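Handing you this structure, nothing more for now.
One protein chain omitted, others in place.
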Amino acid sequence: MNVYLQELKMYRKSLITWTIALVVLVVLILSMFPAIAKDAQLLNKLLSAFPEGIQKALGLTTLDLSTVLGFYSFVFIYVLLVGSIQAMNLGTSILSAEVRERTADFLLVKPINRSRIITYKLLAALTNIAITNVVYILAAKLMMDIVKKAPYDTKAFFLVTFTLLFLQLYFIAFGIAVSVFFKKIRTVLPISLAAVFGFYIIYLLNQTLHDAKLSYVTPFAYFEPAYIVSNVQYDVTYVAVAVGFFTVFTIVSYGIYTKKDIPAI
Amino acid sequence: MHIIEINQLTKYYGKSRGIVDVSFNVEEGEIFGFIGPNGAGKSTTIRTLLALIYPTSGSAKIFGKDCIQYGPEIRREIGYLPSEVFYYDNMKVLDVLKYSASFYNKDCKERLYELADIMDLDLNRKVNDLSYGNKKKVGIVQGLLHSPKLIILDEPTSGLDPLMQQKFFDLIHEENKKGATILFSSHILNEVQKLCHRVAIIKEGKIIKVEDIETLKQSNYKKFRIDMTDTITDTYFDVEGVTNLSIHDQHVTFLFSGDINVIISQLSQKRLKNLIVEEPTLDEIFMHYYVKEA
Partner (left out) sequence: MNIVLRELRANMKALIIWCVMQVFLIYVGMLKYAGMAEAGNSVNDLLAGLPEIFKTMFGLSTFDLTHVGGYYGVFFLYFILLGSIHAVMLGAVIISKEERDKTADFLLTKPVSRVRIITSKLVAALINIVAFNLTTLIASIIIVDMYNQGQSITGDIIKLMIALFIIQLIFLSVGVGTAVMTRNTKKATSVSTAVLLITFILSMAIDMYSKIENLKYLTPFKYFEARQLMFGGQFEAVFIVLSALIVIVLVTVTYIFYKKRDMQV
């Protein structure tokens, strides 16, 4: 319990910063909605003239940008991007910090086993993510209600928004798994940025390619907002893949960290 | 009961040698010195005992329990002071110490303040504002505040001024009198000589010797210091039992082990200005071991 509380304390500042960043981001983006909605109506007219096959091929059909939910889902990728960096950073740093800050010789000689340490640290990371999500959801919902012109499907809104949490869970687990492979990580951010943007670019690339296999590689493709909005549910296959990866990453982390040599200072 | 029982412990870092076949025991209530030059494997041995690293082969027991398998349980009764101390930068000294105390299921508060008082430590400063020596003090308090049964010290005195060193040694003595066993690693023989009951000497990853401090000192080595009237040739002291010979003009020193009459009769053939025969210091014996084994 003490490790958990200590971790919460140490990441308090970063938690506040990232949460504010996400809130500011969603407020700014949604405040653009009224201006864009007008243009979007024009687009809808144009698009409706297209044959449905082509609309589908372009991936334009399912998100109606003239509705607040459609617009929100369309720009949600930037929220995911920022949220993923937060999570990846937290995951990569939380275990490796002890070696980086040269405190491993302090913590690991205490009467506590290593799986306990991972568990507490994982819980602390999850708590951080949970707090971020609660604040974010409140801000996003509030902002949606301010800028909306017509009622929207609240369930679909929550389904889209919850994907932030899922993606963050994925990146926490991925970050921890990555960190246990390194002997010592001196600076965390280059690693987290490379990982998140690497996945993001694969996702962007795949929007052009529409390759099913490639879509399993990048978590950004697991919860496609267009699919969620039109079906008001998640794609079960991808949920299973996400859960699978999360489980594997977590097991690997426990397995390796409990057997790892801690380098001398 | 053996407090520490090390059995053919071996650790390789990839291909490079850490320690090879290290075996020795530390008995309850003793202050055990662990001595060797830098890179000999002292820290590797200690870090394995603490399960910070895992042995390549062999095993070690603390309190009769395997130190890897029962790590957490064993560490309840261990206090550890690393050679270099680093703590969570943005915390106050008191917070670090309280955090440390929170791992042990006992009330360490009183002892915490007592120790801080002895070591003259300001509890309200931030850890990152502390000097090296002051961080070291945090380390000492942190390692002792739960009154451990086994105290492991890895080159603990570097960075402490002589006054603090003395206070620290007094503290260790006191803990020892209260029943704590102490494993004390160092490359400074003088402090080991002052403090320890027994000593293990390690070199290039292997234990060369485990011996009582008294036996070491009372080994039949004598140190000869002689001022001659004439210069002599290098070969003059080429006698069985003479080691560490050094000749500077008329000034000669060497260690001698063997029949004292042999060396005396050799000396009696020359005119001497001065002759001193004394007990060698541990340093000199130690150097002797190292030279002999090399």
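Assorted remarks:
In order of appearance the chains are A and B, and numbering begins at 1 in each one.
By our rule, a residue touches a chain if its C-beta (ideal position, glycine included) is under 8 Å from a C-beta of that chain, and two chains touch if they have at least 3 such contacts.
Predicted model only: the values in this text are computed from it and were never measured.
Of the chains displayed, those contacted by the omitted chain across the entire assembly are A. Remark: the omitted chain is touched by one listed residue; of A:Met10, A:Leu25, A:Val180 or A:Ala242 this is A:Leu25.
Only one of A:Tyr4, A:Tyr78 or A:Tyr216 touches the absent chain when the whole complex is considered: A:Tyr78. Screening A:Leu5, A:Leu142 or A:Leu209 for touch with the missing chain picks out A:Leu209. Only one of A:Leu5, A:Ala194 or A:Val232 touches the absent chain when the whole complex is considered: A:Ala194. In the full complex, chain A makes contact with the omitted chain through residues 25, 28-29, 32, 35-36, 39, 42-43, 46, 50, 54, 57-60, 75, 78, 81-82, 85, 186-190, 193-194, 197-198, 200-201, 204-205, 207-209, 211, 214.
Just so we're on the same page, only the chains that are shown with their structure count from here on.
On the chain A side of its complex with chain B, the touching residues are 2, 6, 10, 101-106, 108-113, 116, 259, 261-262, 264-265.
By the touch rule above, chain B contacts chain A in their complex via residues 13, 43, 47, 50-54, 71-76, 78, 80, 82-90, 99-100, 102-104, 142.
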